[in-house]
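As you look at this complex, bear in mind that one protein chain is not there, while each of the others sits in place.
Letters A and B mark the chains as written, and numbering starts fresh at 1 in each.
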Amino acid sequence: MTDRVEGVAKNEATAMVQRGINRRDFLKLAGAGLAGASLLGVAGCGGGGGQGGNGGPVEVTFATTPDPTGTFQKLIDQFNKENEGKIEVKYQQAPPDSSQFFDQLRTEFQAGSARINVFEGDVTWPAQFAAPGYVADLSDRFTQEERQKFLEGPVQSNIYEGAPFGVPWRTDAGFLYYRKDLLDEAGLEPPKTWDELKQTAQAVQQSAGTKFGYVFQGADYEGGVVNGLEYIWNAGGDVLDPSDPNKVVIDNPGAVDGLSIERSMVEDGIAPKAVSTFKEDESTAAFLNGDSVFLRNWPYVYAQAADPEASKVKQEQIGIAPLPSVSGEESASGLGGWNLMLNAASEDPVQDASYELIKFMTAPERQRTLAIEGSYLPILQELYDDQEVVDAVPVIALGKEAIQNTKPRPVSPYYSDMSLRMAEQFNASLDGETPPEQAVATLQEALTEIVKQGQA
Amino acid sequence: MTTTPTRKKRGTLRAEFGSPERRTAYYMILPALLIILIVAFYPIGYSIYLSFFKATIGNTGNFVGLQNYADMLTNSNFRTGLSNTIIFTVVSVFFEFVIGLAIALAINRAFRGRGLVRAAILVPWAFPTVISAVMWRLMFQDQIGIIQYVASALGVVSEPILADPTLLLLGAILVDVWKTTPFMALLLLAGLQTIPGDVYEAARVDGASVVQRFFRITLPLLKPAILVALLFRTLDAFRIYDLFWVMSSRELESLSTFVYKAVRVSQLNFSVGNAAAVFIFVTAFLIAMFFIKVLGMQTSTEE
Partner (left out) sequence: MAAASASRSSRGSGLNLALFYVFLIVFVLVSVAPLLWVFKMSIITKSELFASPPTILPRTPTAASYATIFGDPAFQKALINSTIIAGTTTIICLFFGSIAAYAIARLRFRFKSIVMTLILAISFFPPVAIIAPLFIQFRTFGIIDTYLAAIVPDVVFALPLTIWILVSFFKELPRDLEEAAKVDGATTIQAFRKVIVPLAAPGVFTTAILTFIFAWNEFLFANTFLFDADTQPVTVAIPNFATVYTVDYGAQAAAAVMVTMPLVILVLIFQRRIVSGLTAGAVKG
């Protein structure tokens, strides 16, 4: 080895003795490294959306959370075909975790990015994106008259300071699923109040030996907030004053009752202790595995029960009812679902083209396709009386009452901050770490602070 | 010696950059340093600057002095995150070191099946953290988790593991020990294999026992490798983020998850989160200084 070095050294570098590294050598090395890096880097540069130059179609990038049914892609293909030469929609799949999608979008919008032009957003997003001006005001496009055709709750979720910032395109509502077969066997009716639910659950657990009475989503996350809110609403409580959204009213007896009822589900042995770690998936798994009499969840569960691979419980064994309340009177379900919104940073032709896509996606025929082929709940009133839709998606008829009595979560530009605190406190109360009274008092203070900071 | 300080300084600087060997050294270091300065130090500096303002994410806001740090210290989530992070770091690094050293010592020899063992020690470490977190969460789960099932059957736990903050933290430590002990073993093994065999040979001839050889030869000679491995693991554990985030589905607070929530999820806590980020940076820096100054970790070769 030494010989080789000696040879090389003698031939090449006698003149360089003791001069150390020579600039040319160094630049050569560095250059080689950078060239390699940039080659690979450039290979990854994709097109960044925007207008397709002179006369080409306008390019629109559309982002949604994953759609396992493939219906979105199908509709986009149809749209591209109908608008060939004019508009070209690129579909972009976002992360399934909606809060992650939200963070990504917000990071992009802060940087003024117009990469994504139109996107679906959770019902809690419009206020949060509208306040800093990230999404376009749709007052001129989504008119009062247009809004009449849509379900009330989903439309409301798009209104911030009187103006619409999104168009609903699929909705969700919390349902009470129950084991119809087991209730029938025991000769019991689906419960109207929480007390009835407990009694029914206990009776069925004893007669049929079911492991749990009731499962829902109690983990420290957004779904836990919706569940907690439903308990609070259906006990007569609320978070913000309906007439003054800047007034926090969560420290009230209704809210305490609501959280106490939620906690009592665990204390009375109706729900497993682990329910405070359950998200949609865990609770669904318990119910579809035949381990629970009742389940609070979104409409998608019903379709899953049709798959014997995924479910031991068959669809005909399942019934759907509105959530119980304290009084037994009409109850509210947490509103879920997704709205379509326009990035305010998109340039003009792109923005118009993006709205074309929104109009297309929310038109009755597409809503019907979404319902029939993708089991997505439509947001147009008329489809709830459409026999073809109701036949194809029985959950629409079964859950009609709940779907029409939804209540949005607090509308605030700082909802994500409120949600973090509510998730944490609701979860601590459900775990038994914090008494409901204390959780509610903590929240009263924390949410007031958030509202105050938000106004400053 | 009678020159003024400035002239003396200029003189040394000229000597520093005039020497070919030294100039070479700077050229060689420059590229790495430049990348680091541009991509990391600018944002770091910016974060420190912002930590003195009531900043929101897009907006610098008013100068508030140390108010953000005061708010941070009174924030209960920050405190939980701090104590969880400290417990996690101390306990997991301790076990990783002890087990890692044992493994490194054991496999630093010729035996049948070395290949299998080496592959086995690399597998957990090679596993993406996000995936291992999902996978362990599934194993800890109340209904389908094998660990929960076995632990309940043995009567070790009565609570669902994922619902109990203490058990969750223990679980996270377990996962981290499983996942990064191999890394520790790998670094220590590398150190062990640079210890020449004849040193042991000589000691054996002198009649030193196994224990004596371990404490008098292995440990001192291994000290540089140990300190490097410990420092890296300590700092990694101190910044723990994805394991907590995914495995506990955000219930378990660490300093980094606190920062992430404040900076990325919240719209109002940005300035407090930013202060916490600076806090992590400074604390980590102090930890490193402790290793270098107090424990005598070598950072240069000046003999």
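One rule holds for everything that comes next: contacts are C-beta pairs under 8 Å (C-beta built on N, C-alpha and C of every residue); 3 or more make two chains touch, one makes a residue touch a chain.
Every value quoted in this text rests on a predicted model; they were computed, and no experiment measured them.
Identify the residue among B:Tyr69, B:Tyr200 or B:Phe214 that touches the chain left out of the display.
Hidden-chain contact among the options goes to B:Tyr200.
Out of B:Val39, B:Val98, B:Val156 or B:Leu295, which residue would touch the omitted chain in the full complex?
Of the listed residues, the one touching the omitted chain is B:Val39.
Considering the complete complex, identify which of B:Ala70, B:Val98 or B:Val123 is in touch with the unshown chain.
Counting the whole complex, the residue in contact with the absent chain is B:Val123.
In the complete complex, which positions of chain A touch the hidden chain?
These residues touch the chain not displayed: 1-2, 4-6, 8-10, 12-14, 16-17, 19-22, 25-26, 29, 33, 36-37, 40-46, 48, 63, 65-68, 92-98, 100, 104, 107-108, 110-113, 115-116, 280-281, 284-285, 288-289, 291, 298, 300, 304, 308-312.
List the residues of chain B that touch the chain left out of this view.
Residues in contact with the chain left out: 12, 16, 20-22, 24-26, 28-29, 31-33, 35-37, 39-44, 46-47, 57, 103, 106-111, 113-132, 134-136, 138-139, 143-146, 149, 178, 182, 186-187, 189-198, 200-201, 204, 224-225, 228, 232, 235, 239, 241-242, 255-256, 259-260, 263-264, 273-274, 277-278, 280-281, 284-285, 287-288, 299-302.
Keep in mind that, in the parts below, only the chains that are shown with their structure count from here on.
Rounded to the nearest whole Å, what is the centre-to-centre distance of chain A and chain B, using the mean of the C-alpha atoms as each centre?
About 35 Å separates the centre of chain A from that of chain B.
Within their complex, state which residues of chain A touch chain B.
Per the stated touch rule, the residues are 18-21, 23, 26, 30, 33, 99, 103, 106-107, 110, 128, 132, 219-221, 272-274, 276-277, 279, 282, 285-286, 289, 291, 413-414, 416-417, 420, 424, 427, 431, 450, 453-454.
Considering the complex alone, what residue numbers of chain B touch chain A?
Against chain A, chain B makes touches at 20-21, 23-24, 27-28, 31, 57-58, 77, 141-144, 159-160, 162-163, 249-251, 261, 264-269.
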